[in-house]
Every structure is written in C-alpha cells, then in structure tokens.
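Heads up, one of the protein chains got dropped from this complex, but the rest are sitting where they should.
Naming follows writing order (A and B), and every chain is counted from residue 1.
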Amino acid sequence: MSQQLFRPIGYHRPRTVREAIVLLKRSPRARPICGGTDVMVERDPKIKELVDLGRLPLDYIKKVKGAVLIGATATIRKIELSPIFREDPLRSLHDATCDFGTIQVRNMASIGGNLCNGIPSADMPPSLVALEAQVTVAGSRGHRTFPLEKLYRNVRKLSIKREEILTEIRIPKQEPKTYAAYVKLVRSQVDIALVSAAVRITLSENGKTRYPRIVLGAVAPTPLRAGEAEDFLCGREMNEVSIKEAGERASRQTCPISDVRATVEYRKAMSGVLVERALRTAVKRSGRAFG
Amino acid sequence: MLELTTLLSEEQKARVIGSSVTRVDALEKVTGSVQYTTDMKLPNMLYAKVLRSPYPHARIESINVRHAERLPGVKAVICYKDAPRVKFNSSCPLMFDGGFPLDQYVFDEKVRHVGDPVAAVAAVDKDTAEEALALIEVTYKPLPFVLDPEAAVRSGAPQIHDGRSNIVSEIRIESGDFERAIAESEYVFRGRYSTTSVQHCALEPHVCISKFDENGKLTVWTSTQFPFRLRVWLSRAIGIPIGKVRIVRPPVGGGFGGKEEMTVEPYSALLAIKTKRPVMLEHTREEEFIAGRRRHACIMELETGIGKDGTFKARGMKAILQAGGYATHAPSVLGVGSSVFRMMYKCEALRYDGRSVYTNTSPGGAFRGYGAPQSVFAVERQVDEICRELNFDPVKFRLKNSYTKGDIDPVTGWIIAAGANEECLLKAAEKIGWGKTMVRKASGDKQRGLGLARYVYPTSARGKWPECSEALAIVNEDGSVSIVTSAVDLGTGISTGLVQIAAEEFGISTDRVNISLDSDTDTHPFDLGAYASRTTFVAGGGVKLAAADVKQKLLLAASQILKVDSDELETEGGFIYSRLRPDKRISFGEIVMACRYAPESSATFTGRGFFEPKENAPTFGAQFVEVEVDMRTGQTKVLRVVATLDVGRAINPSNIEGQVHGAIQMGLGYALTESLVWDKTTGEIMNQSFLDYKIFTAADMPKIDVIILESYDPSGPYGVKGVGEQPIIPTAAAVANAVNDAIGVSIRDLPLSSEKIYGRLRDIPD
Partner (left out) sequence: MNGVRHEVLVKPHWTLSYVLRDILNLTSVKVACGTGDCGCCTVIAHGKAILSCLTPAAKADGMQIETIESLSIEGRLHPIQTKFVEHGAVQCGYCVPGMIMNMKAFLADNPNSSEEELRRVLGGNLCRCTGYIKQVEALLKARDELRSSEGC
C-alpha cells in the first residue's frame, strides 16, 4: 500500500560526515538529501530514512595552490556568484550554473546533489569532467579521491556504495592559456538540458590545441567523453574546419535516447552543433583571432 | 507600449470610462491577503482525493473499497455504486433539449481515458486521503483504445460510448455552388493543417469545498467561471433540488475556459452529503494536465479557389476535432470554429464539413478562443502560402477580402455595425515597419522573418446561445454605490471595469463604488458566467442599466425633496441640483438617509438592470510577429509582437493591455513550445508537469506593442465589445507565418518546436 507513497519515517540532520555515514549505513533504505530539489520531486517510495547533509561543514569554495576545492554542500548559486568561476580557465562553471534551473532552485540545490543524482541531463558533471575534476568520497573505511568521470556507471547508478557520500570536488590547477565553456540545448529559456556540451582547450604558443576535453551530457547514460573528437583536436589549430570536424566526431560517439523532450536523431545532430559552439566560445575567450 | 486610437466622437467621450484606474482588487492580491478557494478552511473539513483510471479504455469489473473505508481517518469512499445514475454534460450546456450529448456520469462502469474518475475518498487530512486511494482495489478489463481522431472514425475503431458512433457532432454548411466555383477558379490551393492539444495552466487548479447542512442545503465554494449554470447541472447530477444548491464563487486564480466545466464539484458534494462534513477537493497539477480539460486538437483540410483578381472564389474546410473521452464543449467549439472560418473572408461559395470525434484521451473543453485559434491557424497559414505563391501583398490581400463595417454576414444576416478591421491591419503594419527593408538574415546561423495574421471573433454568445445578465445597484446612506452582480472576475479585471461603468453612469469617482470580489447564487442576481468575452459587454450592460435605473429614482426623490421639477435637475459628483437654482442641491447620501429612515413613505434606492444584447458585436484585430530562427538548431526566438484590436470602447486601457500580453504569452506557447503528448502504447499523457509542458516565462517573452482601436459598437454599453479571448486567436498563425518568412519552409502543424523546424529544414520526416 504505502509502497506507492513517499513516507519516510525518519529525518536526520547529522553535523559530521562520520555521523552521516553511520546513519546511511544503518538503514538500507536511508538516502541522503541536501537541497531537496531532486529528492523532493522524485518522492521515491523506497526511501525510509532521510539523512540531511545540509549541516555538514562542506559549504565552501576555496583556492588552494592553484586548485579549487568545492565542498559538496555548496549551492549552485554560490558557485554561480563566485568570482573564481568568472575568469578563465574556469568560466564553464559559471556557464553551467547561471542557467541551472531557476534562481530559487540554485539557492537550494547542492553541487554534490547534482553530481550524485546520476541523471544524464545534470548540468554540473560535463564541465567538471572537462576540467579533470576529482571527487573525494567518504565511507566507513575512510575517504578516497578519484576522477569524477569514474563516479558514473549508468543512469542513476554510481560507482560508490550507497552509504558513501561525496564530500569535496577538486578542480586541479589548469595549464596557462586554458579556456573552457559549457552550452546546453533547451526548448525554452528555463529548461533542463536536452543535450549539453562542455569543452576545455589549452592553446600553446604556436596556436595548437593541447589537452582538449570534450564532454557531452544527456546523450548517453553517463557523461560522455568524446575521445575521438579530443584525439582529433589534439595538436591541431582551432579553426572553422577543425571545429566542425570535432563536432561531427563527437556526435558520432553519442548514444542518446528518444523521449518526450527530443528524439535520438535530433540529440545526435545537436550534440555536434553544441560541441562546435562550445569550442567557438572557448576560442573567443582566448582572445585569439579565429581562422 | 500601449497606443490608443479612437474613432469615437466628442459626444462619446467619457469621464471615467477610458482611464486606466487601478484595479479594485490589486491591493489585497499584492499583500497576499486575498482568499482563493484553495485557501479556505472550514471547521471540521475533510480532504478528498479522486482515484483515476490507469487505462485509456476499460470496463470496471469490480471495485472493493472496504480496505480504504477501514483506514483510520477515512470518513467515506464513493464509487459508481454510490452515485446517482444521471447523465450530464460537464460543460453545463444552456440548451437543455439537445445539441450537446449527455454522455457523462459522476462515475461510470466504464472508463474512457487515463485519468477518468473511478472512486473518491474523504479523509481527515491529505495524507490519509492519499493513503486511502492506494487501498482501493479495482479490477479492470482493458479494451482496445483509440487516440487518433481520424482512426476513431474509421470502421473497426473501438466504440467509446455504448450505442453510438464515435462522432460527437457534425456540422455541414454549404452555400453557393462550391464545386463549380473551384472548377472555375484561376488558382486552387489545398492543404492539411493541424493544431495540438494545449492546457490552460491556470495557476489555481480546479478546487471546491462542499458543505451539506441539516436543512438539506448544499453549499459549494468553487473556483468556477459560471456559478448559475453549474448550479443547474450539479443539482441534476447529484439529485438535490436547484433551490437547495448554493454556489459561492470566491476570487478565481485564473480560468481561461478550463473552469467553464463541472469537474470537482459532484465528487466533493457527494462526499459532503455522505459524511455530513465539509469536503475540499483540489486537483494536483498532474490532475490538471490529465483531467483539467484542454484545447481541442484539430485537423483541417482546406480547399480554396482564388480568382485572377485576387479574391476568394471558393472556400472549403473539412475539420475533425478531437473531443476526447467525453463531449463536453465539443459541439459548440466546432460551431465557433466553423463560424469563424466562414467569417474570416468574403466568399459566396463556401463549404464546411466538420465533425467532433470521441477519442480515448482526456476531454477537451472551453479554452480562450473556443475553436477560433484552430480555424484561424489554418486559414491564415494558407493565406500566407497563397500570397507567397501568387506574389500578392499579404496586407492588401487580406484587406481586399475581409468583411468589415457595413457588410452583412451572409449566414446570420446581421449587419456588421462597427468594426475597425482595416485600421487594425494598417496600424499594426505601420508599427512594425511592414514593407520597409527588413534584415532577413541576422547573424551567422540566425535568420529573421516577419509574419502576420488577423481574426474576426464574436462578442458573447448572442445568436447561438441565450445571453443576458442582471445586476443591482444600491445607493448607500453616504452616497456611495454598491454594485451587486454575479459577473465573474477570473483576474481579467472585470470587477474594476464594472466599477468604472457604474461610476461613469452616476457621475461619481470609482472609489465611491463598491463591488464584492465574490458572488453567491443565493444573494446575487443572475449572470451566465465568464466566457465568450461577454462580461464587459453583457454584465456591463446590466450594471449600466441598474445604475441608470436607480439614478432615475434618485432624481425623482430629489425633485420631491427639493420641490423642483425633475427636468431642471442635473447630477454631478454625487450631488443633484437644479440647473436654474444651483442652491437647490442635495447629495445622494442625503436623499437615501432621508428616505430610508423616513417615518412615513419611506423608500430605498435599489436599481435593477437586465441586459440582453440585441446584436453580437464582431471584433477584429491583427498581430504582426518578428522571429529569429537558429537555422542549425531550429530554436526560435520571438523578438517582437505588434497587436492591434478593435475593442469598440476601452473601459480600462491598461487592463486591456494586460489581457493582450497574457493572451500572447499563451499564443506564443501554442505556436512554439506547448503540446500535450500522449504515449501511444499506454494512452497516458507523457508531460504532466511544467518540466515538460513548457509555457513561456518572463525570459522568453518578446517586446509587445499594443494598439487599441475604439470603433464604438452601439450594441453594448458605452460601445464596448469583447476583449478577453481575441488576442490569443491570431498569434500562432502569425508566428508560423513569420517562421515561414525566415526559413522559407511552410509548416502547417503546431507546435513549431525546435526539433520540428530543424527537421523540416532538412526534409526529415517526423
């Protein structure tokens, strides 16, 4: 009967990470919640205990030796307003946050929550993966750090244990002359991503591209590294021809689905266009003339 | 940007009419103190929830409510076994003798769409009601279902209502010799155009509270557009005499036609009768999408003959309207669609062949425009194509061919007494810069285009349905006036407009006129409801007459008190005085005080106005739209809209502007982003929330210029005509025409989603 209804019986507000993990481990039907913007929409009947991570000391953004550390409970709005992400090389994070839902949602939603919901249309994973972000996950055996990419196994399926929680995101120091951008395809101005693309390029002295990263969202069960497009761009000059080719190669790697929002074909085609546009924006940010 | 062009004469100018006075209800709305039905709480109140069918078409084999009944906190559960077996039509038709199929029961043994009510519970709180629903056991026998209206009329289609075909209604009109006219036409254009189902999305959902008292009196507080019509049909549906049913209508949080239906009231009423406690039933947003009514989707095939001289020689439309599981408004929506089709352009040889058809989808209903947006989409899209093909100027072609002031409607024989059709088109064209060099290609991947569309639309339902309204005007002891009317303000501003009309008539300021924001069938006089853009026209007429009536009484009383001939008397600023001897003066308040409390021969000052319009004042208007299309993604941005409308007389220009803005928000969504989508395998609506049913936000809206034209129609008070629905009618057509201009591809079906535009640019089949 009440299997159909959202009726958790406990709501906990731990103050330490350790406490949170204990609570999550104790009950197999315990789930973390932070802003509530995913959990309270989904209202999953399987949840029996809610473990609110909002009081954990994980609300921070700080620069440490060139790397940027973001606590998992920092809100999307906090990231949006942070001056760190208004400048190259990390401007793609501002791109990803400034159109994330509505302002009220951004005031509530945590970056940890958006990274851990495992939904392909999530706005934060692509640009972070493109910047080689790493995540720290805490569990009963301590904590470990690994590339964000490795967090995702499938739609809504993460590689971490149910009782483990994301505590920190670390964006490593980027090479000089690195530029990043994030774009998403929408049906109207306030919308979830139908397709998204995050890019990062580093331009060497002779104008060749180094360390290119192209990451697509909503076109595969998990954030998709368009490896073939990246390989193609590596060592090449950024111009209309190479950008178009990169877009096409990226598009070929996608395996989107059809749903009420868009069809497979449209998503596939648009992924190429978005990659092109993200790359163009990144180049524009470099201030270089475009060939 | 608002401009007002008047064609009124000096004598027709007014004092209070025509000024954008502040709305009478604005203050309580900005402070949050206004109470909608959703905000009401009665002592001892229960909360109801409706169990709905998961199948698009099925028979109910058994229902077991015992487990639900036993859940602590549940006070009643009802299903088809408990409801009177009385047929009705939830549109509460005014024609009691046919024309509208009576095909609904409160609960039936068959379900005809996903979301069709099967049972209802009343419990002490919302949680318990939700839990009780989950305990009701229903076994269904699923039946074959049909979602597509064209499939529903083919032989072998599942029969949705026992004992009748899936055709709800048919309209056939033929005038002149259509076949011959087509054969003799220089050019013949044929095309298939289609529109989609869209939902009202009023922010306040359907909601009501029912209370059944010891005297057998049922009171229902409900967010409704038509209290009196609702009363008649609710009385029938649940078997309580009309005089024992009282409908109270608090301020309504948006209607747009969706609340011109009896939806939640029978369930809450039956539960209130069973439990002897007040019962509130409020739709969730999902229920609004699946059962809150919608605009009927329509497929239209046009066959049009044009002469060498650029005039219409033959106009034909074949239409199929998707009614859904129940008829509700379908017959009259089809009717209005056919009338508007007919009235759009002058042509002797006409053919209209339309049907509304049952399908296993949620029922359609009244929705702002009521069949006109559909017809105008097809007609104006084809006109756009005709003009492109034959190289006609789109504005001149329309002017040449439309009906306008002085013409006679060939079917009804009415003279179009007033109308600013030409001015509407020309002023809009001028405003947007039509004909001047347009930068068609914007930058890089984007292309811009301009499109236009016009409309004709009646005011009120005069001519098709009964039309009347009654109002009272009561003068108080301080000279202020109280207007009593059942006219429903859905947010449209009618309350303010009626205050202005009364103030104008009395010669006093608007802050001396009272009007209540709710109405009550027990205490307020009769009005048919808020629909057909009739309220200012008909209810306004009632108020004007009521004011005039009591003003007469005041003059007579003043004449007696002042001992002066009533011919000498003038009224101004709440005073009555003798023209010849200005010292002989008395205020309204003094008259009332003297007469109400006179020891002998007392009198009260209550005016009654009953208005029945003699004509149906047709309205005209046009919209020009500029769009920018991203050629690589198909995404369309609307840059600018210029809207003109001939309102007869603007009571409150700012309110009219607000109505136009809101209608355009809906029209743009209809054109580009809104569409209810059904899953073909389950019959379920796939987008049951605002996440995937996309309405325009502030970030999507273009710049809008509104030009109001006043062409004084004598059939209504102060020359007014309808305004509420009109501005939504041409929008989608204008947008589609603009897109055609931008991309060179003519899209004939709504919505013009990004994906659709992308696909059509590349000839990719849907």
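Note that a contact is a pair of C-beta atoms (placed from the backbone, for glycine too) under 8 Å apart; a residue touches a chain by one contact, two chains touch by 3 or more.
Values in this document were obtained by computation on a predicted structure and should not be read as measured data.
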item: Residue in contact with the excluded chain [from B:P251, B:P525 or B:G683]; value: B:P251
item: Among A:A20, A:L50 or A:L203, residue touching the chain not depicted; value: A:L50
item: Of B:R112, B:H161, B:H200 or B:R448, the one touching the omitted chain in the full complex; value: B:H200
item: Touch list for subunit A against the chain that is not drawn; value: 6-11, 13, 33, 35-37, 40-41, 43, 50, 52, 54, 77, 102-105, 107-108, 189-190
item: Missing-chain contacts mapped onto subunit B; value: 20, 22-23, 25-27, 29-36, 38-39, 41, 126-127, 200-205, 251-254, 256, 284-285, 490-493, 654-655, 657-658, 660-666, 689-691, 695-701, 704
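FYI, only the chains that are shown with their structure count from here on.
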item: Residues of subunit B defined as touching subunit A within the complex; value: 130-131, 134-135, 632-633, 635, 672-673, 677, 686-687, 691-692, 694, 696-697, 699-700, 753-755, 758-759, 764
item: Residues of subunit A defined as touching subunit B within the complex; value: 1-2, 4-5, 185-192, 260-263, 265-266, 269-270, 273
